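Here's a structure for you.
Now for chain A:
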Amino acid sequence: MAALTNIISKNLTVKPVQALLLFLLLVILLIIPMISGMTTITLFSRIFILAIFGMSYDILRGFTGIINLGHALFFGGATYIAGILFNRVGPTLDVLLLAIITAFVLSAIIAYIMGQFAFRGTGFSGVIACAMITLAFGEIVRHTAETLRDYTQGADGLTFRIPEMFQDRFMMYYYALIFLIVMTIVLRQFVRSPTGRVLQAIRDNEQRARFLGYDTKKYKLIALVVAGMASASAGIMFALLTRFANTELLTVQSTLNALLYTIVGGTGTLYGAIIGTGFVQIAQNSLLELRGIHEIFSRWLIFFGAIYVLVVLYMPKGIIGAFYQLHASWQKRKKHG
Partner candidate 1 sequence: MKPLLELKNISTFIGPFHILQGVSLEVYPGEAVVILGRNGAGKTTTLRSIVGLQPAASGQITLDGVNLLGLPPYQAVRTGIGYVPEDYGIFDFLSVEENLLIAMWIEDKDTLARRDSVLDLFPALKDSYKRPASTLSGGQRQMLSIARALVNENKIILIDEPSKGLAPIIVEKVRDALLKFKNKSTIILVEQNFDMACSVGDRFYIINEGRTELNGPIQELYDDQELQRKYLGVVNA
Partner candidate 2 sequence: MSETLIETKNLTINFGGLKAVNKVSISIHKGLFTTIIGPNGAGKTTLFNLISGLLQPTEGTVIFKGTDITRLSPMQRVAMGIGRSFQLTNVFPTLTVHENIRLALQAKNRTGYRIFTSYKRFRSLEEAATKLLEDVLLHDRGNFLAGSLNHGEQRKLELAMVLALKPDVLLLDEPTAGMALEEVPTMLELLEKTKKEQDNTILLIEHKMDLVTKLSDTVIVLVNGSVLTRGTAAEVSEDPEVLKAYLGGGILNETTA
């Protein structure tokens, strides 16, 4: 096991202690399905997949400082693409591949076009313009999905069959876990690349980045395309998990979900999105179980909004940030005491 932690530690450039913790976490996650019921298994699969959606948002909000209010279109759009193709062509692995390619290509193109419009301005009005334009793009896609009832079934939702190998919930858990690990490594690599650093520089101080000679608009476009594709990949996995898509997936609310995952966990950290997703999803599930006590517990969105506003106001760095703060003050006290 020491050798294993060593490998993890070396390849992920983390401290041995952290590597050991990561390894333990992995073991726990591997064991969970064997000792728990179907609800827990599905909940965790869901968390794994939505965490990717959250992380893709963190690339934008946390690392580049972009607010994209139409981000759900990549996620929901991919779910729809997979669903429609499975229904129209057939639930086979070939079709899944086709869906993945289609979703990737389309997200990249849409992200590119969206960025061309959204990243024109800078400063105060630039932020507003970006939020509005992305919101508008999201609404266009949602509206299109509602209009094309023949394909999407509109608000009623589209149910579809999926390839056989994904039908087993138990195995799906592991697929989702592997998917999460792979995507985390990929995105982590991205934010640690020279490009990723430039994105953070843009978030910190766009004007200065321009005066170092960086074409900041191009970098924002890269960020949006990468985030769009990551979120599309999560959308496809989501299709395989739920076998269902409705226009709810495309609403601003859905985008806000991703936003909530990242800010609860901590923006600009990538892992924060995973923690945030876990926290939010588990909170949602527990609240819904309290439904029997009072009707208000079924109004998830009220709690959602409340958590969200409180986090923005009082815990802008999220759980990870709060943890670091505690850690820092604890060490200070140790030093002095």
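Just so we're on the same page, a residue touches a chain if its C-beta (ideal position, glycine included) is under 8 Å from a C-beta of that chain, and two chains touch if they have at least 3 such contacts; residues count from 1.
Selection rule, in plain terms: all candidates are chains of the complex that A comes from, given by their letters.
This is a predicted model, so every value here is computed, not measured.
Chemist: Pick from 1 or 2: which one touches chain A in this complex?
Modeler: 2
Chemist: For the complex, which residues does chain A have touching candidate 2?
Modeler: Residue list for chain A touching candidate 2: 13, 186, 189-190, 192-198, 200-201, 203-205, 207-215, 219, 222, 226, 268.
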